[in-house]
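Supplied in structure tokens, the structure appears directly below.
With one protein chain withheld, the remaining protein chains of the complex are depicted in position.
Showing chain A:
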Amino acid sequence: MSWEPRPTPEITPETKRYWSAAADETLLVRECGDCGLVHHYPRAYCPDCFSDDVNWREATGTGTVYSYSVTRTMSGWPDDDLPLIVAYVELDDGPRMLTNLDCDPEALDIGTRVEVRFVSLESADAAIPVFVPLEE
């Protein structure tokens, strides 16, 4: 299964590494070498201390559902991707990351433990991180 026809990211010099790592099934976050902040979405400067000593770090790939909402109909969105679950997952590395949850909405709650999965892009060397409930 590929991500298209859903909207695809614009891959820039600032974010290229993130997307190509995802194509290799690795979720990256950025960590500040000065203040230690781990942030997401990836930026060239630390959004806390403005240091440019920010480094890529492999995330654990696990986290907890911070919040979610289930959209049942959405014009222009592929039918087989509905209902769509939009969520913030609080990564075990720290930041809250906007994403999709690929699961039965009934099997889900705030606090549910989840882990990352990747849906490949056909149009670029990239994949989209989404999350599924963790098999405990």
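Convention: contacts are C-beta pairs under 8 Å (C-beta built on N, C-alpha and C of every residue); 3 or more make two chains touch, one makes a residue touch a chain; residues count from 1.
Note that in this section contacts and distances are computed from a predicted model.
This figure omits one chain of the complex; the name its UniProt record holds, of "Acetyl-CoA C-acetyltransferase", "Aminotransferase", "Lactate utilization protein C" or "2-oxoacid ferredoxin oxidoreductase subunit beta", is "Acetyl-CoA C-acetyltransferase". Remark: the omitted chain is touched by one listed residue; of A:L37, A:C103 or A:V132 this is A:L37. Mapped onto chain A, the footprint of the missing chain covers residues 3, 6-12, 14-15, 37-41, 43, 46-48, 66-77, 81, 84, 86-88, 94-100, 105, 110, 128.
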